[in-house]
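Let's turn to chain A:
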Amino acid sequence: MQVTWKPTIVAFCCNWCSYAGADLSGTNRLQYPANVKIIRIPCSCRLNPMFILRAFQKGADGVILCGCHPGDCHYTTGNYYARRRMTLLFSMLDFLGIEKGRTRVEWVSAAEGAKFAATMNEFVKTITELGENRRLEDLRCKE
Partner candidate 1 sequence: MEQNMMDTIARISGVNLRRCMRCGKCTASCPAFDEMEYHPHQFVSMVENGRIDELLASQGIYTCLSCFACVERCPRNVEPAKLIEAVRLAVIRKQGENHLHAEQIPAMLDDELPQQAIVSAFRKYKR
Partner candidate 2 sequence: MKKLALKELESLFAAIAAQQTLYLPQDDAAGQAQFAAWKEGAARSRRLNTARSAKDLFFPQVENLAGFKREGKSIEIFETREDVRPFTVFGVRACDARSFEILDKVFLKAPVDTFYASRREMGTVITLACTKPDETCFCRSFGIDPANPAGDVSCWMDEETLYWQANTAKGETLTSELPMLEDGGEEAVKAQQEKLHVILEKLPLAQLDLSKVGAGETEALFNRPEWKSLSESCLGCGTCTFVCPTCQCYDVQEFNTGKTVRRFRCWDSCMYSDFTKMSAGQPRPTQLERFRQRFMHKLVYFPDNNDGQFGCVGCGRCLQKCPIHMNIVKVIKTMGGGDDAK
């Protein structure tokens, strides 16, 4: 592995809590690595497992979903569904031998700017240690 390699990380953030939490960490100038790119979705339950696999296929090294804390969902129940879906998906990825920790779910409220930054720092560290995503990539995208 090259020393200069930096992982590509996709963070899906729900519009109401986590995206606002990410904004707050910006407002507070809390640093986290630039490899994290955020995609705004209305609710964590909008995250289709296909989006995660698509990200890995196209070369992402880690995918994280952030949503409102359970019980605080703007749509009352969205994150509960997301939680089940992600649990099962992650378990399947684990079953297929994908490294533990490439995927993650974290509940971040709009007030938790610090938690957002800390989570991202930690996640980037984990993924950097895991190295490049080789098990879920599409070889065609490695040019």
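Behind the choice of candidates: all candidates are chains of the complex that A comes from, given by their letters.
Assume a contact is a pair of C-beta atoms (placed from the backbone, for glycine too) under 8 Å apart; a residue touches a chain by one contact, two chains touch by 3 or more; residues count from 1.
This one's a predicted model, so the numbers in the text were calculated from it and none came from an experiment.
Of the candidates 1 or 2, report the single one touching chain A in this complex.
Per the touch definition, chain A is in contact with 2.
Under the touch definition given earlier, write down the residues of chain A that touch candidate 2 in their complex.
Residues 58-59, 138, 140-141, 143.
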